[in-house]
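After the structure tokens below, expect a handful of questions from me.
Excluded from the complex is one protein chain; the other protein chains are retained at their positions.
And then subunit A:
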Amino acid sequence: MIALLMRDLRLAFRAGGGFGLGLAFFLIVTTLVPFSVGPQPALLSTIAAGVLWLGALLACLLSLDRLLALDYEDGTLDLLLTAPLPLEAAVSVKALAHWITTGLPLVLAAPVLGVLLNLPGAGYGWLVISLAIGTPALSVIGTFGAALTVGIKRGGLLLSLLVLPLYVPTLIFGAEAARRGAAGLDPATPLLMLAGITLATIALMPFASAAVLRMGLR
């Protein structure tokens, strides 16, 4: 399992691995928002938490279609299926690698981009905490979507259509926690809900992903 994680991380950092794509996308989306909304600091600071969450979510989506598709194309998935490693473990590890290369940089970059959107001072901590708790769910759900569309050529758009509705609960509670934190309210309830969603998806989704992958590879 560690071998698979190290391989995925190594591939992500090599040329063409796609590391930093999500981060760059996040950066661009959040810098475009002040241009489109206009120079209104009060309005920006109210929508900052929501925009940052939406940007992070879309950036996560961007790298999902290569998560399993590349391994499918070069035959690695077939060989992994015949290896002694359980497929549930393999998809969990791949989700973890996706989070480390996509989700984690987003969490770390979010406070910097918060400045651009005039995020209120109280909100920075809660934004980072809510993203840190919520983004693993995005990776795990995304792996399920990638497993569903694995045999399909150019399945990226279909993948987005399948995965985005599943992201709704995470977005609602994550953005709500960050917004409440920014407004100086108590964010405990949405944070707990968010943590619940993340833990449930981590516990259940790998089994679903492995099951659809087995069907897809037949």
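Please note the rule applied: contacts are C-beta pairs under 8 Å (C-beta built on N, C-alpha and C of every residue); 3 or more make two chains touch, one makes a residue touch a chain; residues count from 1.
Methods note: contacts and distances are computed from a predicted model.
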Protein that the absent chain corresponds to, by UniProt name, given "Methanogenic corrinoid protein MtbC1", "Urease accessory protein UreD", "Heme ABC exporter ATP-binding protein CcmA" or "Phosphoribosylformylglycinamidine synthase subunit PurQ": "Heme ABC exporter ATP-binding protein CcmA"
Given A:128, A:152, A:166 or A:183, the one touching the chain that is not displayed: A:152
Among A:21, A:81 or A:211, the residue in touch with the chain that has been omitted: A:81
For subunit A, the residues touching the chain missing from this view: 2-4, 7, 10-11, 14-17, 73-76, 78-85, 151-152, 217-218
